[in-house]
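One protein chain is absent from this view; the other protein chains keep their places.
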Amino acid sequence: MSFNTFGRVFRFTTWGESHGPALGAVVDGCPPGLALTEEDIQPFLDKRRPGTSRFTTQRQEPDRVRILSGTFEGRTTGTPISLMIENVDQRSKDYSEVAKAYRPGHADYAYDAKYGFRDYRGGGRSSARETAARVAAGAVARLAIPEVRIRAWVEAIGGDSIDPANFDAAQIDANPFFCPDPAAAARWEGIVDAARKAGSSLGAVIACEAEGVPPGWGAPLYAKLDSELAAACMSINAVKGVEIGDGFAAAELPGEQNADAMRPGNDGRPRFLANHAGGIAGGISTGQPIRLRVAFKPTSSILTPVETITREGDAAEIMTRGRHDPCVGIRGAPVVEAMVALVLADQKLLHRAQCG
Amino acid sequence: MSFNTFGRVFRFTTWGESHGPALGAVVDGCPPGLALTEEDIQPFLDKRRPGTSRFTTQRQEPDRVRILSGTFEGRTTGTPISLMIENVDQRSKDYSEVAKAYRPGHADYAYDAKYGFRDYRGGGRSSARETAARVAAGAVARLAIPEVRIRAWVEAIGGDSIDPANFDAAQIDANPFFCPDPAAAARWEGIVDAARKAGSSLGAVIACEAEGVPPGWGAPLYAKLDSELAAACMSINAVKGVEIGDGFAAAELPGEQNADAMRPGNDGRPRFLANHAGGIAGGISTGQPIRLRVAFKPTSSILTPVETITREGDAAEIMTRGRHDPCVGIRGAPVVEAMVALVLADQKLLHRAQCG
Amino acid sequence: MSFNTFGRVFRFTTWGESHGPALGAVVDGCPPGLALTEEDIQPFLDKRRPGTSRFTTQRQEPDRVRILSGTFEGRTTGTPISLMIENVDQRSKDYSEVAKAYRPGHADYAYDAKYGFRDYRGGGRSSARETAARVAAGAVARLAIPEVRIRAWVEAIGGDSIDPANFDAAQIDANPFFCPDPAAAARWEGIVDAARKAGSSLGAVIACEAEGVPPGWGAPLYAKLDSELAAACMSINAVKGVEIGDGFAAAELPGEQNADAMRPGNDGRPRFLANHAGGIAGGISTGQPIRLRVAFKPTSSILTPVETITREGDAAEIMTRGRHDPCVGIRGAPVVEAMVALVLADQKLLHRAQCG
Partner (left out) sequence: MSFNTFGRVFRFTTWGESHGPALGAVVDGCPPGLALTEEDIQPFLDKRRPGTSRFTTQRQEPDRVRILSGTFEGRTTGTPISLMIENVDQRSKDYSEVAKAYRPGHADYAYDAKYGFRDYRGGGRSSARETAARVAAGAVARLAIPEVRIRAWVEAIGGDSIDPANFDAAQIDANPFFCPDPAAAARWEGIVDAARKAGSSLGAVIACEAEGVPPGWGAPLYAKLDSELAAACMSINAVKGVEIGDGFAAAELPGEQNADAMRPGNDGRPRFLANHAGGIAGGISTGQPIRLRVAFKPTSSILTPVETITREGDAAEIMTRGRHDPCVGIRGAPVVEAMVALVLADQKLLHRAQCG
């Protein structure tokens, strides 16, 4: 079943295909009175925009957003906010090969199995272009949670990780990799170039931190903050793993190390001595920074031939020509930020609903 | 906001606290005409039941389920199925310490921060006892997906993993650890005993596989199978990480290795040469086994004193006396199975809704 | 599809059949800290309880409610509140006739057509006994909206209406008809007795008013207050019509008469000169009393033989022996009140979510 709406009270719905005329999002449930113009959204789209370095796809999309509803005199009215981004660089090409055979790692076979046919142009609805709509919606969500600062970065590419000792937040926007470690950024130039030239691709790990979330957002049990964040991040194309706080590493710790001990703080809140839990206990925020990590698989579009079958079930080989990100995870950083903002805006409103 | 319902068309709602009179689930949207009696549910509850070995809590709960509605003459009628399990061993004890100070790693502080107060007896709603209701609901879900076989096991305890070469499915139910590797099971006896005696606790990794899911279940984009499974598993107490297929390891593979190549199969479906994707592409099942891994943090209730604060904000130390699982992840295996069954039943019905 | 949950953030789920062991409701999303014991719920159940006069069914049900979860030390905790009512007077009788043939006006044929079979004992899930669970849930909802006073009454039975000039709120609970007009109540004794003796049954119109709703609750567009109230009331057994404010009569007024003119009030709010709109404009409350009317069809269970068919499709005649309300609408008054309370609690929380 197609479900293209996310959220419970602060909700958004996305639509659009890679090669259709446009894509967009409808944001519903946004509080009224927030200052919002296209200039509040565009910078986030620009961060995610393709074609800005040789390390991303060369498709040239300005990704200019238009607000079609939901604001009046520069402020949100409380009614649905329709955001539209036109596709301009749907390069006319020959898709006959993709139409005929299934690209392994892609949604091609699964879509055909489900729907009986598919829009094969650029992956159709399963294209990562859809994430532009999320980023636009996420920019609106940020306005609803001004108390929160969200920051995502690339932590590893192709298994090569940053050195936490080198972490410098100021570096994140200073290189094409959203990399907080200049040494790693330098290495990644070589790694990504090599993969691209080899007709290969790379995966990545994105880390994200949200500071300023007060204690009390979240919910027992099926809207736990961990659960909502996991759902949000796992809904992004190419994501196959999510960790909250220490994640899988927590499964290796003894209980006394994993427990985040508390001391009296000076603002009436506890001062935590550690944050293994990623700022969430029992599904509810503790006031510590929310921390999570997201695994992106390597781009499935590669220039290396892979065994596959045709729609008719015959053996074939396929390689995906065209313009692709050698590492789709890189541009995942602003998308993860957007999804985290959308979840937190929803949870803020939900908390206010129940607890006043 | 409290959200205790999960699912879109095959839905369930759970209720109940650790020390209340009972707990239960209401399953709504179940297809009519399925043979269902309490005997179809009880075996799954028995697998999860506490007090069956020295490696779990010694709380003695028979966990007998009663079906209060939704069946007639032994078959589901299509109306809501109410399942109730009475609590019988809520040992009267002194909770004054837990009432006064927050147990690090537990939901205590977060619940108080959200709701202003909490039912502190045995963790109240945040207790893992709630998972009994999920297991009962999951047993009903299995009846709706007879084509699927779901099997979970413990893959690692405290960082000590099974040897995949030793994997023997028949062993899973032959030891108190749901462990498919007899050598690992033998080691874990010592590891868990040692942790228990030291007043410590351990985390665990659960793996789960669902065979028989046909191609086509799942949905773009915000109900992707990956996303639904992640939400379901992350909603379980103590879970902090979820991987679909290779998960984080996929982020280290080059694209040509990660793509699951296809050859013609002999049933009209592709024969996949690998399953890095965990049986899901583009959020939709491919017909391969669904594979996922779930990280449970170590039990937060430990007999080792930890620094904390009182409700009034004063410094304190706390250690959690009482009956606890030294490794709550062990009994997580039947819970993960239940959540996977519930997600798949929902997705089967959703697929049928849209695609007939 | 079975959907037994209602509400968006203040939600409830009901379960249970007429002749099962029990029925109940799970209320989720209730604000924490509200004083709640069984004594807060019981009076509302007692109003709806059968067997209290000769004008209702003679089934003897004490309808004692038990709170199984969601409170601690007499206050709501913010977690799901499970309410259970045991059925005690499921008289053992011979249902073979009802099992075999369809009672016209009942859900018998429709349930069989949908589900393939049905629990025919007392109507199973389609029995008006389900409304006991709504009344229990509604009592909880009232606690969340202490600013609102809700009052329903019977306005007409079998086409015989009260005289608005005789309206006396104090009379509503002083007769077995929830009738605010003593003269009408006296007439209705005769009318209902006559119908009962004739083996016939009667319909009724219930009116309901909610005072104290502040301006601003409700929502454009698909959760308009009118729409939510209509859905809530139409979900009650036997209801076939809903009017907000003047309803169908508004369709006969010229615009200048229908517009509720305003003058300055002395509390900063407008003073309205009329309330044709029933307190709702654009789907949002105006601060005037919410007014609505609900039409209940006559009880379908009658002692008069009616033409029908058997499950096998053969011609038959059926008359419904057993204990039935001669006018099911009478006991609809507390049910309408409950549904209105549930909608308003939900809308209060939703308003708070979006508008702080």
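The first chain written gets the first letter, and so on, giving A, B and C; residue counts start at 1 in each chain.
In this section, a residue touches a chain if its C-beta (ideal position, glycine included) is under 8 Å from a C-beta of that chain, and two chains touch if they have at least 3 such contacts.
Predicted model only: the values in this text are computed from it and were never measured.
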item	value
Listed residues C:99, C:143 or C:231, member touching the removed chain	C:231
Contact residue for the chain not shown (choose from B:220, B:254 or B:329)	B:220
Chain not shown: contacting residue from A:17, A:155 or A:228	A:17
Candidate in contact with the missing chain, chosen from C:104, C:182, C:212 or C:322	C:104
Residues belonging to subunit A that touch the chain removed from view	1-5, 9, 11, 13-17, 20-24, 26, 28-30, 32-33, 66, 68-70, 72, 75, 77-82, 84, 114-119, 121, 124-125
Residues from subunit C at the interface with the omitted partner, ascending	1-6, 8, 14, 102-111, 113-116, 125-126, 130, 156, 158-159, 195, 200-205, 214-224, 226-235, 237, 239-248, 250-256, 258-265, 268, 270, 273, 276-278, 280-287, 293, 295-302, 304, 306-309, 313-315, 329, 347, 350-351, 353-355
Chain not shown, touching residues in subunit B	8-9, 29-32, 78-79, 220, 349-350, 352-356
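We take it that only the chains that are shown with their structure count from here on.
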item	value
Cα superposition of subunit A on its sequence copy subunit B - rotation in ° rounded to nearest 5	180
Interface numbering overlap (same over half, different under half) for subunit A and subunit C	same
Centre-to-centre distance between subunit C and subunit B (centres being mean Cα positions), rounded to whole Å	38
Subunit A-subunit B separation of Cα centroids, rounded to whole Å	26
Inter-centroid spacing, subunit C versus subunit A (mean Cα positions, whole Å)	45
Of all residues in subunit B, the ones touching two or more other chains	1-5, 14, 114-116, 125
